[in-house]
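Okay, so here's the structure we're looking at.
The complex appears here minus one protein chain, its other protein chains still in place.
First chain written, first letter: the chains are A and B, and each begins at residue 1.
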Amino acid sequence: MSARDRILAKLKANAPSTAGELPNVADWYATHRSVESQADKAKRFRHFIELAHAEVYSVSRGGWLQKLWEVLDAKQLGKLLVAPGTAHGERAQRELAALGIDCPSYGQAIESWKSAMFNETPAGFTAARAAIAETGTLILWPDADEPRLMSLVPPVHIVLLDAAHIYNTFYEAMQTEGWANGLPTNSLLISGPSKTADIQQTLAYGAHGPKELVVLMIEDNLQ
Amino acid sequence: MNAPQTPHALHFMPSEGFRARSKAVVENPFLRQSFRGAMDFLMSKRAAQFPDAEELESLRTLGERIRQYNLAKLPDLLVQLETNLTRNGIQVHWAETPDEANAIILGICQKHSAKLMVKGKSMVSEEIELNHAAEAAGIGALESDMGEYIVQLAHEKPSHIIMPAIHKTKQEIAQLFADNVPGVDYTDNVDALIQIGRNVLRQKFLEADIGLSGVNFAVAETGTLCLVENEGNGRMCTTAPPVHIAITGIEKIVEKLEHVPPLLSLLTRSATGQNISTYFNMISSPRKPGEKDGPGEVHLVLLDNGRSQAYADEQLRKTLQCIRCGACMNHCPVYTRIGGHAYGTTYPGPIGKIISPHMLGLEATATMATASSLCGACGEVCPVKIPIPELLMRLREESFSEPHANPAMRGQGAGYSRLMTSIWRGWAAVYRSPALYGAVTWLGSRFGWLMPSKQGAWTSVRVPLKPAPKRLRDMLRERG
Partner (left out) sequence: MSSPKPETPRPSDVYFFATCVVDQFFPGAGMDAITLLEREGIRVHFPEEQTCCGQPAYTSGFPDQARKVATLQLTLFPNDWPVVVPSGSCAGMMKHHYPTLFAADPVRKAQAEALSVRIYEFTDFLVNVLNFKPEDSGSDCTVVLHTSCSARREMGVHLTGRKLLGDLGKVTVAQQDHESECCGFGGTFSVKQPEISGAMVEDKVKALKATGAERVVSADCGCLMNILGHAAWKDKQEGRATPSLPGEHIATFLLRRTAQ
C-alpha cells in the first residue's frame, strides 16, 4: 500500500458519517455586507489601499497616460516594462516612447532575460482586472501578455484600474465572475507595496516585491 | 553570501527541559519586557480589526463551520484535490512521515540537479526539518521570509509561527547582518536592514533552482493552492525558479473556492491585525504553453505526520480546524512570559501544545499540556473556535491515565505515575464523602497552624496556605 492509500484509508475509517449542510457563505455576506454605489466603492478602495501605502491617482479614460508620464517623471524613471499585447500596454509603449521613456516589452520567456528583469527593470505597468473595496485590493490575472513577474520584480509597480470594476468584497468578486468554474495559472490579490514587520514589529516597505505601488484609477462616469 | 553552512539546531527539544527553558526566560527581564511589548502590539492590532462583536462572533462561527465541514469530508476532498491538481498539471505526492516528505522534496531537487532552494515561509517545512535534510544532501536551503532569514542566519528557529524573529531586537539583527553579510556595516535602521536582506535575497531568487512554499488553503473544486504573505518572497519562490514545490498538512483543504474569503479574512485579521495581507497568491497550474514565466513544474506534497491520529477522534479532530493565525499565542499569558523557543517544538504556544503531541507522541511532549492555567484566552480569540482549553484537559488525561490498549494517541499514559494517581484517588475518596471531608477539614482548621511554612512550589513566590481556624460550616452552625 502506498503512503497515499494508507493515509486515505486511515481517514476514511474515521471520518464522520455526515458533513452536514454546506456552510452558508452567501448568507453571511448578504447579512453583513451592504451593496454600495460604484463611487462609494471607489472611495473605500482608495481609502484602504492608501492606508497600505499605495499612491492612487484619479484619471480619465482618455487622460491616464498623461498621469502615467507625470508619475514616471516625478519618480525619475526613464524605463517602464509594458505589455504591448494589451491595449493599455500598446498605448503606453507608443506614446511614452515619444516622451523619451524606454518601454521594453516582456517579449520572451523569462529564462532569456531573467538577470535583466531583476537588475535592470525599475518599473512595470500592468492593468488590474478588478478591485475589492473593503480591503483596498487589486485583482490581477497575469497571462501570456502580462506575465506574473511584471507585477513583482520591478521596484515600482504601476497599475491601471477601471473603477467600474470594483467589487465590495472578495466573495462578491469571485461569485460574480464565476471563478469556481476555472482559474488561470496564477491569480493575485495585491493590497499595497511589499512590506514586512519582521524586525521588531517595525513596518518597512519594499521587502521583496515592489517598494512602490501606484494605482491610476479611471473614474469616468461612476454611478 | 551562501546559504548558511553550519548545521541548524534541530527544532525539537524534549519537553523535560521545558521548565528549565521557561525559567531562563522569565528570569530575563529584558526578554520578558520584549515579549510583552510584542504581544501587546499584536493584540491591539487584532482588536482594532474587530470593532463589531456580533460580526466577529458570526464570522468565527462561519469559520468554524467551514473548517468542520471540510474536515468531515477530508478523505473525499483529498482525492478531489489530487484529481483537479493533476488535471491542472500539478504533481501530487503523499507523505506519512517527515522522512518521506523530505525524501520526496530532495528527490525532486536531485532530479533537477538543484543546488539552491529558496524557501517561502512554511511551518510544515520546519515541522519536517527540511533545511537539515537539504543540507545533509548538499542542497542549499535558504529562507527568504525576512524573519525566517534572520533566524536562519542566527542558526536559530522561529519562535513564532507568524513573526519568526519576534524574539530578536533590531540591534541583534544589525549585529547579525554586520557579522554575516559581506560588505555590510552595522546599522540598526530597520529600513536599511530590510534593504540589505532584499538585496541579498533578490540575487538568490534569480539563481535558485527550486522554490519551496507552504500552503494556506488548498481548494479542491478548482485545484488551487493559496498563499498568504506580505513581503512578496512567497510570490518570488512560487514564480521565479523553474520548479515550485509546495508542502502542506493534509488538513488545509477546503472544498469550495467560496470557503476561502471568510477564512482569509479571519486569518489576516486575527494574525497581524491586517484587513488583508499584501499578497494573496492563488496558483492553479504550472506555466502553460505561451506563458512567459512561472515554474515549468509545480509539486504539492501532502503530509500526514500524526494528523490522521488527531482526525480519528471526534474531540481531537478539532485540533485540525487550525488555520495557523497565531492569535492563540499572541493572547496567551504563558507564551507572553516564555516566548516560542522554550516550548522546544515547531509550533509553540497553545496550538503547539495541542498539535505537537500528535506529531511527536505524548512521550516527548507530556509536560506541555500542563503549561497552561486554562485561562481560556486562546479559545476566546481562535478564529475557528478550537476549544483549546478542553483539548488541553483531554491531553492531560491521555498523558496521566494508566497505559491501556487501543489508546487514542501515541504515548498515551506517558505521564502516568502511580503516586500521582493515588494522590488523586485519595483526594476523591475524601471529597466524595461528606464524613471524611468533614473530618479532614476539621483537622485542617484546628491544626492549620501546623501547616509547614514551605509548601513546595507554592511558597516559592507566595506565603504558605493556612486553613482558617473555623470553616464556613462551623461559623454557620455557631450562628444557628
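Methods note: a residue touches a chain if its C-beta (ideal position, glycine included) is under 8 Å from a C-beta of that chain, and two chains touch if they have at least 3 such contacts.
Note that the structure is predicted; figures quoted are calculated from it, not measured.
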Chains in view that touch the one left out, judged over the entire complex: B
Of B:89, B:407 or B:444, the one touching the omitted chain in the full complex: B:444
Options B:23, B:87 or B:155, residue touching the unrepresented chain: B:23
Residue of B:155, B:288 or B:425 in touch with the missing chain, whole complex considered: B:425
Omitted-chain contact residue, chosen from B:289, B:456 or B:480: B:456
Footprint left on chain B by the chain that the document does not show: 19, 22-23, 26-27, 32, 333-334, 337-338, 367, 369-377, 379-380, 393, 395-401, 421, 424-425, 427-428, 430-434, 437, 441, 444-445, 456-463, 465-468, 470-476, 479
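One rule holds for everything that comes next: only the chains that are shown with their structure count from here on.
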Chain centre separation in whole Å, for chain B relative to chain A (CA means): 30
Of chain A, residues touching chain B in the complex: 2-4, 6-8, 10-16, 18-26, 28, 31-32, 48, 52, 106, 108-111, 114-115, 118, 134-137, 143-144, 147-149, 152-153, 169-171, 174-175, 179-180, 182-202, 204, 206-210
Contact set on chain B toward chain A in their complex: 38, 41-42, 55, 58-59, 62, 65-66, 68-70, 72-75, 78-79, 82, 94-96, 100, 144-147, 150, 163-166, 168-170, 173, 190-191, 193-195, 197-198, 201-203, 205-206, 221-222, 224, 230-233, 235-236, 239-240, 242, 250, 256-262, 264-265, 272, 275-288, 290-294, 302, 304, 308, 311-314
